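The complex appears here without one of its protein chains, the remainder shown in place.
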Amino acid sequence: MTVYLGFLRRYSLAIVVAIAAILLVGFGFLPDDFWQILPQQIINGVSLGAMYALLALGFTMVYGIIELINFAHFNVFMLGSFIALWVFQAMGMESQNVILYGLPLIGALVLALLVTMVLTGALGMAIERVALRPLRGISGTAPMITTIGLSYIIYNLVLLNVGADTKNYANPLPPAKWEIPPALLFGDQAEIRLREVLLWVVSLILMAGLHYFVRRTKLGKAMQATAQDQEAARMMGVDVDRVVQTAFFLGSALAGAAGMVFGLYYNYTSFIIGYSAGLKAFTAAVLGGIGNIPGAMVGGILIGLIQSIGGSIIDVRWTDVIIFSILVIVLVFRPVGLMGRAAPTKS
Amino acid sequence: MANAPIERSRGLIPALWDRILSEEWRRSVLFAVLVFAIVFPILDKNEGDIDAAANAMAFAILALGLNIVVGFAGLLDLGYAAFFAIGAYTYGIFSSYQVQPVWHEWWGPFEVLGLVSHFHVDGVEPDHVHFQVSFWLMLPISAVVAALFGVLFGAPTLRLKGDYLAIVTLGFGEIVPIVARNTPTLTNGAAGLNGALPPYLPWYGNFGVLSTPFYYLGLALIVLLIFVSTRLKASRIGRAWMAIREDEIAAEAMGVNRTNLKLLAFAVGAGFAGMTGTFYVAKLQTATPEMFQFPVSVMLLVMIVLGGMGSVAGVVVGALLLQLLQSWFLQDLEQWVHRFGDLTGIGFLQTINIVQSIELIFGIILVVMMLYRRQGLIPERRAVTALTHAQQTAVPSRGGIKGEMAPLHHKPVDPSKPLLEIKGLAKAFGGIQAVRSLDLTVMPGQIVAVIGPNGSGKTTFFNLVTGLTEADAGSVKLAGEEVIGLGAHEIVDRGIARTFQNLRLFANMTLLENALVGTHTRTSTGALGAVFRPPSVRREEEQARRHALEILSIFGNRLLPRVMHLARTLSYANRRRLEIARALVTEPMVLLLDEPTAGMNPTETLELTDQIRGLRERGVTIVLIEHKLNVVNEIADKVIVLDHGEKIAEGTPAQVHSNKEVLRAYLGRTAAAPAAAAS
Partner (left out) sequence: MPISDGQQQPQRRPLLEFKDVDTYYGELHVLKGVNYVVGEGEIVCLLGGNASGKSTTMKTIFGIVRPQRGTVTYDGKEISNLPTAERVRRGIAPVPEARRLFPRMTVRENLEMGAYTRDDKAEIESDMDRIFELFPRVKERLMQFAGTLSGGEQQMVAMARALMARPRLLCMDEPSMGLSPAYVEQVFDIIQAINRNGTSIFMVEQNANMALSIANHGYVLQTGAVVLEGSAKSLRDNEMVQQAYLGEMKTS
């Protein structure tokens, strides 16, 4: 937790100023019901943000170790959402025909989550082994072009198999929700749906797990060491290939989890969801400081909040444009990200 | 850092392939393709075929434009379709009735010029303006508009690693269609812009929906792009792009302004995309956001990767192959597979839809090419034939520098005033003070050696003087003018050039090209000059070549027989020589040599020592970092000793060697100490 607190301390002034500036500038343009719906937007934003954070972690881990933007990650996420859907369907669920409660619900969710994560994780490892390891150490655009090719292969395989139409998601969650009375807020009442709570819990568990793995286990430490100095780590006897494989497995597994979360949250999936979500998650990783694991989590939440609150100020149709502008602004003014350490410049 | 690639045994086929790839073959193939393309509509009277070919041409043009960005300058642009869209919408908006401002006197002159028409319906108020700007006028305008966007979105990523350009352009490619969809007043949103005017030629009339005129227009644009690409590539600009692609830092240190040249590459690439967009919209007379999405950018990338990044002929072939694949081969293949399925009774084969899988095949092509043939089918560069036996076994001639030749530096130097004056130079990295408060004065014609143990800040000192690292404090004056604060390329221009200890040659460029990059600051050909090649540009190029060869000849027959070889094939010692030559080509007043003799044997070291002395004869002032003390003693007029970033001694070699402090810091324990330690 010290990392997070340190971040808050270091940038507290900047954060306060930024929020104040945004509020002041934005005040004139705010829609009338802005304050009433703000609590609800925050809840939505944190939910979206948790999903982006899961996805951003994969980008940041792989980049941290082999300095590669893995474009295949976009569509591993998309495939993950389909794998979870197929698992639910295999359990006899179609859209919302089966609603589960209690242990069966948890069991079904855990099963779907595990299967999805293992399969996408394995896919990530396969991608690394077959297509990227032969290119390790080759400079220039070749490894990136390979990941674009892989991404496109996954994308089109899914498209050819499921077709171009949007798929209704199988969702065993009961439509339960808790209402927060207006007395506790400054505006309208807000509601927290069960699916949101579930999303938060899943994300928290996964991120805490990842944090534990990286900070406490031997392989996790080897991963840190490899990210900081690959050759020195190799000389200590670290099997760098295995570390890279692990990073791909974990990143892709988290992307798979994010894919399932996407389906449960929005109640649909489609072959096309990868690019928009992937781009936002990448922006989150850059915002938090690429290569920085806590940074990806913070960045993800921020991007989620910006998307939901920004959408309520301007228009939902423009959220992608807003996020993209943030990516460009961060790259221009603070390319190391909010919590980054090493500048990603070339020299 | 990979081990040496294992040479495959060269059989008949690789030899044949080499033949096919030779320059003459390429030209004749290109010419044959062109002739065929000209007669194709006459031979094939099928309107549908010609129409398909004309559409395909738009993508070939785009691929050629993208090749300038990706292939020449090495900047991975994944949102190229966005610039295509910008050109398309620019033309679409000004040639359709999508936007209809209310008529005002103000529009009068434009009406006279024929750019707009006054639209009036009896009984309906107010009147409106109808845009009808000529296609031919919009062709360059769209190019300029798209180029501006290229610069705007390339700029933020210039300081960063190339990966970021890829992601920003990908994002840009995503949002341009979104913006088009969300601004229906301008673009008619998702429904698409309709009714763009077709081109009109006075002697031909309106192109309308005919395919043939568009076909020839497309062909003309392709020829234009091939012409522009090849001209650019073989010019000062093209060499600078390739240098950036190979090693940005080295390019900067040779005087290439990488920021401007990268922006130029974006702008040129985006401009051609904009132009093509105009062509495409004029042909289809419609533009919808869906036409410009990511798959288009990927297809273009596939064409380039398949043909060979940076290879103009390769890109043409790549585009051709993909179009043939799409429009002809896959359909046949699908039928064959279906029949095979019928024959064998395998249900999967009977129904497989191969034509639909084209984009899957694109993905596979990208991966397979990257894994097995990164240079593409027709590589940009070929290994040059080996030296003859006679050349290989020739006795190395010393070359050397003839005293009577003109000075190597570009400006006269006042011999009575210090040429280089450094005061209080300092730099810290984190907590480590790499260089602290360093003073040094170098008189014209001096050879100054910087010695000191590894890690004592010598290379950082060079980086500060050449502007590759920003100094924390201090001043560096060259002939009285401050250079601290200037960019590295500007410092080269002022007259300080350098070599790198860890060798930063442009590995995939020839020796001659490497040397020619050094002429960058002393020449001035711009993009337009490179394309039109007026006599002044020819002269300049001719002079640059002569100058580069003259400098290369300093090293006798070490480098000259290999001028057409790629730098990566050189031996270690020759790499060092080429680095020095490349730096000399910039016509420096002060030359900084970072361990010029590292990795050389005693004979080679001696040879180089002579040559360095010869450089002084021709007026070059030299500061060198050197570990070999015999070299230092041999040639240095003055030696400074660094330890922990601090100058601990300065003087003639003899003075420095008798300095106790130096012996202790640089040479280790004094002679007495080791004996004590050993006992």
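Chains: A and B, in written order; residue numbering restarts at 1 for each.
Keep in mind that, in the parts below, contacts are C-beta pairs under 8 Å (C-beta built on N, C-alpha and C of every residue); 3 or more make two chains touch, one makes a residue touch a chain.
Note that the coordinates shown come from a computational prediction; the quantities given were computed from them, not determined experimentally.
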- Item | Absent-chain contact - pick from B:Asp163, B:Glu359, B:Glu540 or B:Glu595 | B:Glu595
- Item | chain B, residues in touch with the chain not shown (by the definition above) | 1-5, 430-432, 453-456, 501, 568-569, 571-573, 595, 597-602, 627-630, 633, 643-644, 653-654, 657, 663-669, 671, 673-675, 677-678
- Message: Could you pull out which residues of chain A are in touch with the chain that's been left out?
- Response: 218, 221-222, 224-225, 228-229, 231-239, 341
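Everything below uses one rule, namely that only the chains that are shown with their structure count from here on.
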- Between chain A and chain B, what's the gap in Å when you average each chain's C-alpha atoms? 35
- Message: Give the list of chain B residues in touch with chain A in this complex.
- Response: 1-2, 70, 74, 76, 78, 153, 156-157, 159-164, 166-168, 170-172, 174-175, 178-179, 181-182, 245, 248-249, 294, 298, 301, 305, 309, 353, 356-357, 359-360, 362-367, 370-371, 374, 468
- What residues of chain A sit close enough to touch chain B in their complex? 67-69, 71, 131, 134-135, 137-138, 140-146, 148-153, 155-157, 159-160, 275-276, 279, 282-283, 286, 315, 317-318, 320-321, 324, 327-328, 331-332, 335, 344-347
